[in-house]
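To start, the structure under review is shown below, and the notes come after it.
For this depiction, one protein chain was excluded, whereas all remaining protein chains were kept in their positions.
Which chain is which? They are A and B, in the order written, and residues in each are numbered from 1.
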Amino acid sequence: MINDKLPKIWYGGDYNPEQWEAPDWAEDERMFKLAGIDIATINVFSWALIQPDEDTYDFSGLDAMMDRLYKNGTYVCLATATGAHPAWMARKYPEVTRVDVQGRKRKFGGRHNSNPNSPVYRKFAAAIAGKLAERYKDHPALLAWHISNEYGGYDYSEQSEAAFRLWLKERYGTLDALNKAWNTRFWGHTFYDWDEIVVPNELSEEWNGNRTNFQGISLDYRRFMSHSLLECYRIEYDAIREHSKDVPITTNLMGLYQELDYFEWAKYLDVVSWDNYPALDTPVSLTAMTHDLMRGLKQGQPFMLMEQTPSQQNWQPYNSLKRPGVMRLWSYQAVARGADTVMFFQLRRSIGACEKYHGAVIEHVGHEHTRVFRESAELGRELQQLGDKLLDARSAAKVGILFDWENRWALDLSSGPSVALDYVGEVHKYYDALYRQHIETDMIGVEEDFGKYEIIIAPVMYMVKPGFAKKAEAFVRAGGTFVTTFFSGIVNENDLVTVGGYPGELRSLLGIWAEEIDALLPDMKNEIVMKESWNALKGSYDCGILCDLIHSEEAEVLASYGSDFYAGMPVLTVNAFGEGKAYYIASSPDADFLRAFVGNLCEEKGIAPLVTAAGEVESVQRVKDGKSFLFLLNHAASELPADIGAAERTDLLTGRAVSGQVMVPARGVMILEGALQ
Amino acid sequence: MINDKLPKIWYGGDYNPEQWEAPDWAEDERMFKLAGIDIATINVFSWALIQPDEDTYDFSGLDAMMDRLYKNGTYVCLATATGAHPAWMARKYPEVTRVDVQGRKRKFGGRHNSNPNSPVYRKFAAAIAGKLAERYKDHPALLAWHISNEYGGYDYSEQSEAAFRLWLKERYGTLDALNKAWNTRFWGHTFYDWDEIVVPNELSEEWNGNRTNFQGISLDYRRFMSHSLLECYRIEYDAIREHSKDVPITTNLMGLYQELDYFEWAKYLDVVSWDNYPALDTPVSLTAMTHDLMRGLKQGQPFMLMEQTPSQQNWQPYNSLKRPGVMRLWSYQAVARGADTVMFFQLRRSIGACEKYHGAVIEHVGHEHTRVFRESAELGRELQQLGDKLLDARSAAKVGILFDWENRWALDLSSGPSVALDYVGEVHKYYDALYRQHIETDMIGVEEDFGKYEIIIAPVMYMVKPGFAKKAEAFVRAGGTFVTTFFSGIVNENDLVTVGGYPGELRSLLGIWAEEIDALLPDMKNEIVMKESWNALKGSYDCGILCDLIHSEEAEVLASYGSDFYAGMPVLTVNAFGEGKAYYIASSPDADFLRAFVGNLCEEKGIAPLVTAAGEVESVQRVKDGKSFLFLLNHAASELPADIGAAERTDLLTGRAVSGQVMVPARGVMILEGALQ
Partner (left out) sequence: MINDKLPKIWYGGDYNPEQWEAPDWAEDERMFKLAGIDIATINVFSWALIQPDEDTYDFSGLDAMMDRLYKNGTYVCLATATGAHPAWMARKYPEVTRVDVQGRKRKFGGRHNSNPNSPVYRKFAAAIAGKLAERYKDHPALLAWHISNEYGGYDYSEQSEAAFRLWLKERYGTLDALNKAWNTRFWGHTFYDWDEIVVPNELSEEWNGNRTNFQGISLDYRRFMSHSLLECYRIEYDAIREHSKDVPITTNLMGLYQELDYFEWAKYLDVVSWDNYPALDTPVSLTAMTHDLMRGLKQGQPFMLMEQTPSQQNWQPYNSLKRPGVMRLWSYQAVARGADTVMFFQLRRSIGACEKYHGAVIEHVGHEHTRVFRESAELGRELQQLGDKLLDARSAAKVGILFDWENRWALDLSSGPSVALDYVGEVHKYYDALYRQHIETDMIGVEEDFGKYEIIIAPVMYMVKPGFAKKAEAFVRAGGTFVTTFFSGIVNENDLVTVGGYPGELRSLLGIWAEEIDALLPDMKNEIVMKESWNALKGSYDCGILCDLIHSEEAEVLASYGSDFYAGMPVLTVNAFGEGKAYYIASSPDADFLRAFVGNLCEEKGIAPLVTAAGEVESVQRVKDGKSFLFLLNHAASELPADIGAAERTDLLTGRAVSGQVMVPARGVMILEGALQ
């Protein structure tokens, strides 16, 4: 349990009372009660308010607000206020603002505006976090600490340049090692002095966001920036822990956010929390995958849904309303996939600046007679009713999909073979195939314990880091099924190619050699033509983007290309390795292939679907103490059936006992408790 | 009359004789006479020429040119030469060049290149304007003063930053008031010292042109920049007026130009003038609307068409020729809508630099035997024939459409609800519906006297400035018909939301409450389903972009949504208020709806179409001394009929008497004088 002071699914969200006056606060209290809200995240952007100058701290307003909230029955997730530094600080210490990727020194403005390697910024950030911890560590309202807000954005200042050199010295020891790791003899880049190394931005090696001349330095700079921002987090963490020994500490992550290696970050978070902002047309399975990834950051430990909108965003191009029932449906999607909180940005709408059209539980109209409030209050009641039933329940997935930020960075930075290659998109293709067939899946990092799984899928495992190949081999040798794809096994952790034949370190496991890699033009495709012998996959499927031209060395060929000059060469192979099997998919297949393919794998390993239902019905279970909580989430606008099997289960939201075929209401939710099978 | 020294529609345009040598000047004189040209705008870009260094002024060339032109029968619109500062000034006083929105200090180059808050620039600009006025105030050729040229472009220099702080101090008095107006407690932006405020550009709050983190500062910076450039204009105005007491002063505006609040500017112009550059595919009704807007800047006072091209531009992507007759047609369109001058850029084509492919009366070939010259000369003859008949004639419109630059800025800067929302496009939809039905329309500002109108349409009246709601209520109470739309009444003049229910201050007038605002994805639409009872509008029409989910409080529901979860909720309402009616259109309708809707409103108010004709025939009248001058402009490539009613009128261009159905030639013009009805 995140904090047993509130043993239920926490319900509330971001709250910025400093933007209003006291009469509104009383209204807020009244409406929080109506909505069943029991937690408020406060103080997120109050740095300028509580520290009006270098030497003054004023906690009087915060004291009063903490007390008011507690008195009203609302707990607090207390932020450290460092989400944006004050204007006075930027004016007095210009070093606290960033230099951007274009090399431009920024002035005060926005948020994500602090130079993470500014000593002044770090000093002030640690100080305020420490003072807050000292002051509120024992406040009865306090449930969790929330450090800064949505860390992100890279800096290219001279402070970061200096810190980068030190980080490199620590990583490589010698310039010789660095020159080798970055292959600097290419384009005459040999460094003879650490000070010759400059930050890789538009003034040196990079352009257009992810284009670079030198993958080595650019990849390391992403590692370094993720690390720098994490250091800022850790400085505040330590400052809090000095005073507040037990209260859990987190910072709100952003799902698939590109810039930070969240697997590394999660090691320093007591509990993962994240902000979920799908658009009207975001595939629901992509949201599901992101929840699973956030759960996977800490080996399946439940997480906090720190932010979602009750209805609208403001920063998307088209900020559509969440249709009736959808906020509830997506809230339960989060819970189904591991969230032990349901929290909103925001409890009351701002009236000015860029987020005023972001939805809130309390809308601009100010009263409770709105659709959004009614839906919020109904959910509040249900969550109260659920009590602590679901808290700490875990996944029971036997299939894991690997996701790795360093691999993603390396792919994004690659010059060639194709701009159409999209790591997240490829991962999602595999996830979606499992999702639509009601197979429970974990999203896992490369450091995860593979022993928990029957099947591990590693789409585009381009970068093979030290130890990974041996680990994958051990997994398969012991009976596991391993699947990887085209453009895998190509480089080591420094983006240096493993010579001697692709897929490099994975070659013996897969039993193939990839001689060439063809990049198709946007209007080109090829076909996966199945051999007759293999399971239920028959006939031909489309594939594209990249086509590895592979030779089987040990593997059995299950399908071959249907056209182009490599027609007849293998496109799908399986290699018996120890007790297990290793599959290689040499191109990017269509959805039909993937569903049939992963369906077969699961069948082979005896992994049964949770239910029999259409793909619009999402199904997933959480398990605890021998019990299974099966979630059925109908994303369609009409009622749909699902067959849950013969064993009887109880719907926690209605109390009814069900078995066999159940009807899931349009945009409806069922949480079915039963015995774990 | 702009200046009664030339009591006819002035005919001429920009003329840069300094780019050629004397023999060409003699040819120019000969051809001006052939073309009926009687005014030349000179000295627009001569600053470097007449002030070769800080201390030297040399007017000898200008003296001679003024005299030559006058002797040849050509009057002068004399520019103050400050359209671009000299290179020597940029070199000696770097402060005169701008810092751009990216924070880059500019060097010498282009035009629109002066820092409007540079004291040095202002001093030099005032000096040259004063010297010109002193020298030429009594020159017989002088008809008007033309200050600078096409003011525009924002500056972000330290001089502007300092001036912005002073402007803010004056506007808000205290930092408390400013912090409140900008809602700076959002994202921890509280300012404790005026010097903490920095200009909002890509180094602080803005990106991508109109994206900002803080609407308050960005909106104020647009106000401030419009004001700063206007100050530059006014400094020159005052310098001229010190010597030249009566000659009218203007600067050429640019129609729908985004950056300057022309309603504010017009207060300081003796006569509005503007530059009209439609492309081959610009809707003619958009050009008409822009003319009406320019006329509306000074309450219907006739304006100067300061620039148009005889045929081609150079700066559009595809610089098509004006088809035969089109230059004449569009010239009369300007006159029909209030222009008392027809002037070109340019009288002779440049031979070098970026405007050499911009059309001119005298083309590069240099003689009069060109289509362009022949058409110019024919128009010149007609304008001579028209004499002073039309001068000072006014509009008689009973319908006004509101246009407000501050509202436009606020909408452009808004983060959410939809990037598809385009203020000018929405205004034009309503204008076009009236235009195609031959209803005279004025484009008016929010400070206009509403009492002149029967119907006022305020599309997307997002920002309601102080006093506006009361004024609209008074208008309706007295019997007027007021129409507004979705996303209206949302914020005050500081872009702070009016809480308590949209449409805020307009709510009681409209008798509705807008609970939510849905943004449709680009491929989505909804329908306006008419109730059976209302006038000629039957059946269903498409709508989209945004859909307000409204509740009627007092209003009658005339139509409801046809689909989505808000099917059946009102989309069109009317509220009886005093003697009048207030309509609310909750989404952006298609053209069919709008034509039927505004047609019905006009019928209800007894506002008759000027003629019965196809939409390709533009009709509009100017009235003076009890007479009506009815313009029929056929934009089609074939002859079209128009019924002008039974009363006899005289065609000023042919002298023929006409009544009933007349045939308007392809791309032809009729100016029909008759009694005002």
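Remarks
Quick note on the criterion: a contact is a pair of C-beta atoms (placed from the backbone, for glycine too) under 8 Å apart; a residue touches a chain by one contact, two chains touch by 3 or more.
If you're wondering where the values come from, they're calculated on a predicted model, not measured in any experiment.
Of the candidate positions B:Lys71, B:Lys107, B:Lys123 or B:Lys538, contact with the hidden chain is made by B:Lys107.
Only one of B:Ala64, B:Ala87 or B:Ala591 touches the chain withheld from this view, namely B:Ala87.
Within the set A:Pro7, A:Pro140, A:Gly387 or A:Pro522, the residue that contacts the chain not displayed is A:Pro522.
Touch with the chain that is not drawn comes from one residue among B:Asn210, B:Gln258, B:Gln299 or B:Ser350, which is B:Ser350.
Think of the hidden chain as still there; on subunit B it touches residues 16, 18-19, 45-49, 52-53, 81, 83-88, 90-91, 104-111, 280-281, 311-321, 323-324, 349-358, 363-366, 370-372. Contact residues of subunit A toward the unshown chain are 102-103, 182-193, 195-200, 202-205, 212-216, 414-420, 494-497, 499-502, 513, 515-522, 549, 565.
Definition applied: only the chains that are shown with their structure count from here on.
Chain geometry summary: the mean Cα position of subunit A and that of subunit B are 49 Å apart.
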